[in-house]
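Removed from the display is one protein chain of the complex; every other protein chain stays in position.
And now, subunit A:
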Amino acid sequence: MAPPSGLHQSAIPSDSETPFPPLVRSSTVPASIRSHRADPSHLSPEDAYAPFSPTRRFGSFDSGGGNGSGTESRSGRIRHKDTSRSRNRRRKRFQKLLWVKQSYPDNYTDQATFLENLQRNPRVRPYDFWPLVADSTVIVQHVCSVIIFVVCFVGIFQERVSPVSVVGWSSFATFVGWLLWDWWVTKESPVGLGDEDARARMIRDGRASREYRPPRRQDSLGLDQQMLNASTVSISSASNFPSAASSTSNLLLQDHPPTHQLQRPSHQPGGGSGTSNSGLLVPGHAHSRSVSSVASQASTANSPTTTAPIITRHGSDGPDHNSHASSDPAPAPPPPNGRAYVRLSTIKSAILIYFTLLGLSPILKSLTRSTSSDSIWAMSFWLLAINVFFFDYSGSSSSKRMPVASLSTNAALMASTVLASRLPSTGQVFSLTLFSIEVFGLFPVFRQHARHRSWRYHVALTVLLVLGAGGGVGMILGDERGWPWKKGVLGMVVGCLIAALAMGGCSWWLIGLQKYKNEIYGPWDPARPIIISRRHWDDE
């Protein structure tokens, strides 16, 4: 192998004339530690078994070569019998080569070169406390919204809360959120290229997408698909309102658990997921109105919004709502009055979904009558746990979306369906289902958008959610006859404390765990070939 690097040469005492003290353990072992531990990425031979061998003694050997050089003393560590040999060895240094006839025994371990190419934790990036806490707010938000949903269900189930008020308030909040979102999008859209038609045209011929997209994805997909990705990603935020509902209702029609796609072209019932090509539709499809398919309505509503959000994506450096929606037709020719049309169609599909749900509620009510409640509680617990664990918290505009993100939404909607089927009256069932769509389908999109929009909104939302969840749990656990608000406030305080403790504690724990990280890399690892002609594929 290569001669010892400079670092290791420096580890060997340079002045060979310095009398070396008689080698005892205290002088030999720390020598390696002193020299090698200077660079933590190098192990000395002792490291391999240090925890297990408390004693390792080198007696007062090397009496003959005791005043030789450091190198010689090291070699003397192995072979010290006759000084004539060690003198001979002064010229021949140990080399990590197999073809050379070494003058060392086969089990000789050269302290200078042994494990010199070992790398420990070369790619480890240390965590900082506050960024970690800040990142954990996303999880807290989601857990809190799940808790709020459960609290609302319990409230409705115990008939302490009127289902109408729950769904009324939540629908009002959703409407306000939609208005806010719409306002944001409208505000951002002039940042781009001015005329929406021009923008749409640019997107269509692909050059725009090349400009707006990170370059590395260009080779991976066809041009159309790129366009689609760019547009669908934004569209999901634009029109999740109707689409989420539509997909759910669509699924309910088919009477099986939701299969995630918030938005799905009607001609693809199997539904691709992610940024797949499931949205490769002919442009005309967007206008095809199929009464039976709610989804196609949704997609019709969505398609014109393609234009504006793609600028959003560009302007705020990839806000990418990375949502569960994926497929959307290729940008349809923008209608003359862009935003107003979008709003109108969104409202239209919302109303459609509303009535579809209303019609479905009686069916849902008796869906699981033959199943015992215990099974339903257990099932919904696991489904909500799946929702929490598989939720796509990244929210970033990376091409590597979590492949199981759809699982999360599906699980949540299924949980809400089975929970709703426990409720006695049609109105309650309807309220809970609509509420679940709002909480699990639309709210995450809004949260992600708010986070990218402004950090302040994000924090405010987090605090609100924590307070709401804490207060709700407090009220539910509190005595029914007493004054619920006192318990609610207590719950809020406790909720805030728990959230703060969990965020801080988990972050601190994770940082503390980093010291156990020990990735070992060395020449024995299979090399990663760098192949030019394949690079485009491999990166993706």
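We adopt the following convention: a residue touches a chain if its C-beta (ideal position, glycine included) is under 8 Å from a C-beta of that chain, and two chains touch if they have at least 3 such contacts; residues count from 1.
Note that contacts and distances are computed from a predicted model.
Colleague: Tell me the UniProt name of the left-out chain, picking from "Histone deacetylase", "Chemokine interleukin-8-like domain-containing protein", "Splicing factor subunit" or "Phosphatidylinositol N-acetylglucosaminyltransferase GPI3 subunit".
Modeller: For the chain missing from the view, the UniProt record says "Phosphatidylinositol N-acetylglucosaminyltransferase GPI3 subunit".
Colleague: Just one of A:164, A:477 or A:520 touches the chain that is missing; which is it?
Modeller: Of the listed residues, the one touching the omitted chain is A:520.
Colleague: Name, in rising order, the residues on subunit A that touch the hidden chain in the full complex.
Modeller: 1-2, 43, 45, 48-49, 51-53, 55-61, 77-81, 96-99, 105-109, 114-115, 118, 519-534
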